[in-house]
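Here the complex is missing a single protein chain, while all its other protein chains stay put.
Coming up: subunit A.
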Amino acid sequence: MISVKNLKKSFGINEVLKDINCEIKRNEVVCVIGPSGSGKSTFLRCLNKLEEITGGHINIEEIEISDRKVNINRIRQNIGMVFQSFNLFPHLTVIDNITLAPIMLKKINKKQAEEIAYDLLKKVGLIEKVNVYPDKLSGGQKQRVAIARSLAMQPSIMLFDEPTSALDPEMVGEVLNVMKGLANEGMTMVVVTHEMGFAREVSNRVIFMENGYIVEEGEPSQIFTAPQNERTKRFLEKVL
């Protein structure tokens, strides 16, 4: 579903992604772990072209997204993204946050969009917050709305960039639960995270990145219990 070949990304002279190769299959949940500055966020942001890549290929559902001719807005409709800092639209209520993109981009009317939004709000457990503005929500609630907002476009891939890192510890669980539910429904997910418990329990595959390379990847049971690479070992010793 996602195929990355020889991906390179530089910011000026700073080469952040050096030679990334990986395949992500439909329904797979892949967690990306690694030390700060290793390029995890940059990798994720290349997948929906929030960053312009400097070399290599990214192929999503048979479409080469670095191709200048592709309509990136269309492709992004199919790829949801959840940010560490939520990025809800503060001038819109919860329901308007969720329906904005579907109303503008899909051929559906306001009422249909709102019905989809209600279902999603039920799913993330926030139906009572329909008409509330984001500044009245807790961090965990904001992130759950952000997830619902992405899902409203009915994407087939979801990208998460440290979705729980900005949350108070007691709110991490509620967001991870929503993500777990998504994974169980078969959503294809790429999750950058420091939540090793989530990676171990929910993901099908873990990718360990360091210094712009994928150093090691494998099933969580293997990565967490028997890492092959010395650097993976050292990293896991620190975080576990």
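Convention: a contact is a pair of C-beta atoms (placed from the backbone, for glycine too) under 8 Å apart; a residue touches a chain by one contact, two chains touch by 3 or more; residues count from 1.
As a convention for this text, contacts and distances are computed from a predicted model.
Enquirer: Can you pick, from "Succinate dehydrogenase hydrophobic membrane anchor subunit", "Fumarate reductase iron-sulfur subunit", "2-oxoglutarate ferredoxin oxidoreductase subunit alpha" or "Amino acid ABC transporter permease", the UniProt protein name of the chain not displayed?
Expert: "Amino acid ABC transporter permease"
Enquirer: Considering the whole complex, which of A:Arg74, A:Lys110 or A:Arg234 touches the chain not shown?
Expert: Result: among the candidates, A:Arg74 touches the missing chain.
Enquirer: Looking beyond the chains shown, say which of A:Met153, A:Met196 or A:Leu236 touches the absent one.
Expert: Looking across A:Met153, A:Met196 or A:Leu236, the contact with the absent chain belongs to A:Met153.
Enquirer: Would you write out the residues of subunit A that touch the absent chain, in ascending order?
Expert: 48, 50, 73-74, 76-77, 79-81, 83, 85, 87-91, 100-101, 104-105, 146, 149-150, 153
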